[in-house]
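All protein chains of the complex are present and in place, except for one that has been dropped.
Every chain is named by a letter (A, B and C) in the order it is written, and numbering of its residues begins at 1.
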Amino acid sequence: MRIGILTGGGDCPGLNAAIRAVVKRGTSEHGCSIVGFRNGWQGVIDGDARPLTRDDVSGILVVGGTMLGTARCHPHKVEGGMEAVQETVVNEKLDGLICIGGDGTLKAAGKVSEATGIPVIGIPKTIDNDVVGTDAAIGFDTAVSIATEAIDRLHSTAESHNRVMVVELMGRHSGWIAVTAGMAGGADIILAPEEPFDIEVIVKKIKHRHRYKNFSIVAVAEGAVPAEGSNWTGSPTIDERGNPIAGSIGHEVTKAIELMTGFPTRLTVLGYVQRGGIPTASDRLLGTRFGIAAIDAIVAGESGKYTALQGEDIVLKDFSVMMGKTKWVPKELLEAAWGL
Amino acid sequence: MRIGILTGGGDCPGLNAAIRAVVKRGTSEHGCSIVGFRNGWQGVIDGDARPLTRDDVSGILVVGGTMLGTARCHPHKVEGGMEAVQETVVNEKLDGLICIGGDGTLKAAGKVSEATGIPVIGIPKTIDNDVVGTDAAIGFDTAVSIATEAIDRLHSTAESHNRVMVVELMGRHSGWIAVTAGMAGGADIILAPEEPFDIEVIVKKIKHRHRYKNFSIVAVAEGAVPAEGSNWTGSPTIDERGNPIAGSIGHEVTKAIELMTGFPTRLTVLGYVQRGGIPTASDRLLGTRFGIAAIDAIVAGESGKYTALQGEDIVLKDFSVMMGKTKWVPKELLEAAWGL
Amino acid sequence: MRIGILTGGGDCPGLNAAIRAVVKRGTSEHGCSIVGFRNGWQGVIDGDARPLTRDDVSGILVVGGTMLGTARCHPHKVEGGMEAVQETVVNEKLDGLICIGGDGTLKAAGKVSEATGIPVIGIPKTIDNDVVGTDAAIGFDTAVSIATEAIDRLHSTAESHNRVMVVELMGRHSGWIAVTAGMAGGADIILAPEEPFDIEVIVKKIKHRHRYKNFSIVAVAEGAVPAEGSNWTGSPTIDERGNPIAGSIGHEVTKAIELMTGFPTRLTVLGYVQRGGIPTASDRLLGTRFGIAAIDAIVAGESGKYTALQGEDIVLKDFSVMMGKTKWVPKELLEAAWGL
Partner (left out) sequence: MRIGILTGGGDCPGLNAAIRAVVKRGTSEHGCSIVGFRNGWQGVIDGDARPLTRDDVSGILVVGGTMLGTARCHPHKVEGGMEAVQETVVNEKLDGLICIGGDGTLKAAGKVSEATGIPVIGIPKTIDNDVVGTDAAIGFDTAVSIATEAIDRLHSTAESHNRVMVVELMGRHSGWIAVTAGMAGGADIILAPEEPFDIEVIVKKIKHRHRYKNFSIVAVAEGAVPAEGSNWTGSPTIDERGNPIAGSIGHEVTKAIELMTGFPTRLTVLGYVQRGGIPTASDRLLGTRFGIAAIDAIVAGESGKYTALQGEDIVLKDFSVMMGKTKWVPKELLEAAWGL
């Protein structure tokens, strides 16, 4: 069998582990040929492919990002996209396609499968961890690990200078990184999109805390929003490229806290470092297991499913389970984060 | 309510996160007084206790080991042990006891509860990850992270010198660390207690690999055993203190590979560094969530149960679920480890 | 002898190693009493002091920041400041004062010594590494290590997405962090205050590089400036609190590169994480050696000198050697950075 593989959407650590596992398992156990497409769906449209051998994936387990490159491209949104994909499927004699990506990439996979009849298997990745149906997606553990280390570092400066330190973390729709890294790093206040915040409650909490402590750490997801009806609303904006800029929610919260408490307050926007670098052991293992499960599934004739971690097991789920949905941080975690 | 807390068995990273959560949640949300016992059950026997305040647990989230100290002591195996524990329970006016530990510590907790009527809640910790009923125990993720980094380091030397590098990892009964870190670190051969090995198969595999590659990495759990009936059996021994010594299985495997392949083969015994140092974000979060669940449970009147991670949730399980059992590495993982 | 100790200016990793060494060596070898002042010179003015014992400094070697707290306060610039310092010196019966800090803190130390006659010894710290007369100051190695790891992470994303990644690093007056971390991290362009840059030269270099590579990394010191007479000058500004803001040089450079090359270009402002967290082994050793040398010097009757690293040796130098001067990145390094 000839199996194609691509990575779509934002890059993250652990993608290479999945690619490596697909290639090694696919060639050695199943006798498949594996074909890698460059820059996500763009590469399928352009027919930009190359065979992947065991040698090609040697040493990439520890390397962040994706050896295949990635792009935010959806064939069904590009004129002539589906036809071009169809042509590549035929030209490359593909018997199946493994798509590593988030919601968008997998949605495209579903449409491609419908239109062309090619079997597709998805592998979920997103540092945001908001894919429904799996305990974890590739990249999340590393992002949390980086964010936690950053919070650890900010503790030093906060304590030494009697300051409030605000750190803005990734997470536009859900607050997984902010809540998880915030708890692991001992943040005193954690703001997530799941629970709109009242700046006055936060200010009150900080003031109370500073009666006996002289510093506070505030972790803010970039998608956190002020509660409707609260007196203060800020003016959160993210620039068109998603860059950390003045006017981000972290910036607004920083200004408000400094103004309303009188304590010196400083902002750190962690940004792209959260999605780069050496994957944690956990992400490498998850990527590897997902890769194995994906190639096994496609060889077994499955299609329209994605690999998922369920407790200690890797299982397959229908695309419909996750499509168009967001996995929110559960109440229990939000309360725990707030309660400590 | 007055709640006691202790840590028993071997130390590991993440214990302090659990202690901190119990103290913070217990005092702030439930109005409890928390009493810490030094050196596990020994401290309960000796009445060696001290009140724990929020201030006492400030800053310990990032600190490895346990601020309470630990010891391998079981009151029911010590003469007069149960009576001494009973006396302490009365003297300290305890309404409940949170026991952080492995199989032995929780077994003792069950017996103490039976004998004295005091409610007990367990929190599972073990870098070996072999506690039944929970996806993870405190300390495992950090141990795997350290072991993986070590394997990463050995890769450099192996490749530069055309060598076989053997690394002996912790795991006397189960091979979780060896299998997980071995896969995450890209080890070529992984030996776990779950699957007795045939040295000749290993030698053959290494010889085959060295036709096109000039190095190999072998990860060996300290409890790995040769298959019965294989021509070679080694003579694995661990000294009475559990120290890395000549004669360990890693040592035997190293000698055998060098002898039977002719390739220079070197051993690294990772040892105690696997159980020390800064906990990973994941272990801090797990410790924190377990601590919260444990104090909530004891306040809610539960007893004889332990906290467990199940997918994304923290649940309570009866001691009987885990007592006297070992969670083995599942077949799927063993095969995956071998297949790549 | 009774010796006071304080930390002034910005905090950084390695300060606690110096405090620990002063206390341990001072009490055990010289029989001194050590008195710690809180929040730099502010604590001396306020008489906010506490005795420091070996127990107080136990375990702080690995902790970032300063256990004494710090503040940007200069007694000679505060009304009544020098008189208050004089009073504290008498009240605390001080025989000497060890001042850990940068240019400002040591300048104040000189003035205090002149005015009160108390012997003072300085220990240079600054993540900026711009203290004249010493190969290194406390905090620099850790800052470079953090910045380099961040650049490593950005590489993943840059390569995966065909992007230019700009990272703004600390260094208002000199470019030590940007040049050193830039070279260690393999940045393609490095901008330092020592060498005003021409944006058109940079753009040309990036365009040339992107003929055969599809990503670039640009490391910018926050104090980098456009060359006079270059067509583009940007509008670099830093807010009054020194916070990363839109309008910083990194922001301007990012906008200019994107506009002039057409390549997607992203900014990361690393900020405060550069000065926090666990010190590197090198900074711990430097802090320890400086601490030992400082207490030995003051006991030996020295004054008006600071500890300095010279090759493998720790030596003493007169305050005059460093006062009012800046150690620039040498030409050789700047050229090396540019030439690769």
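Simple rule for what comes next: contacts are C-beta pairs under 8 Å (C-beta built on N, C-alpha and C of every residue); 3 or more make two chains touch, one makes a residue touch a chain.
Quick caveat: nothing in here was measured; it's all calculated off a predicted structure.
The residue touching the chain not shown here, chosen from C:Gly31, C:Gly229, C:Gly311 or C:Gly324, is C:Gly311. Looking at B:Val57, B:Ile146, B:Ala192 or B:Ile314, the residue that reaches the missing chain in the full complex is B:Ile146.
Remark: the omitted chain is touched by one listed residue; of C:Val62, C:Ala227, C:Met260 or C:Met323 this is C:Val62. Across the entire complex, the residue among B:Ala21, B:Ala84 or B:Met165 in touch with the chain not shown is B:Met165. Counting the whole complex, the residues of chain B in touch with the unshown chain are 7, 10-11, 13, 39, 63-66, 69-71, 146, 149-150, 152-157, 159-162, 165, 241, 243-247, 254, 264, 266-273, 275-278.
Against the chain not shown here, chain C presents residues 21, 24-25, 28-29, 58, 61-62, 135, 141, 144-145, 147-149, 152, 180-181, 183-186, 213, 280-282, 284-285, 288-289, 292, 310-314, 330, 332-333, 336, 339-340.
Criterion: only the chains that are shown with their structure count from here on.
At the interface between chain A and chain C, over half of the residue numbers appear on both sides, which makes the contact a same-residue one. Looking at which two chains touch through the most C-beta pairs, you get A-C. Averaging C-alpha coordinates per chain and comparing to chain C, the farthest chain turns out to be B. Rounded to whole angstrom, the centroid-to-centroid distance between chain A and chain B, based on C-alpha atoms, equals 29 Å. Under the contact definition stated at the top, the residues of chain A that touch 2 or more other chains are 149, 152.
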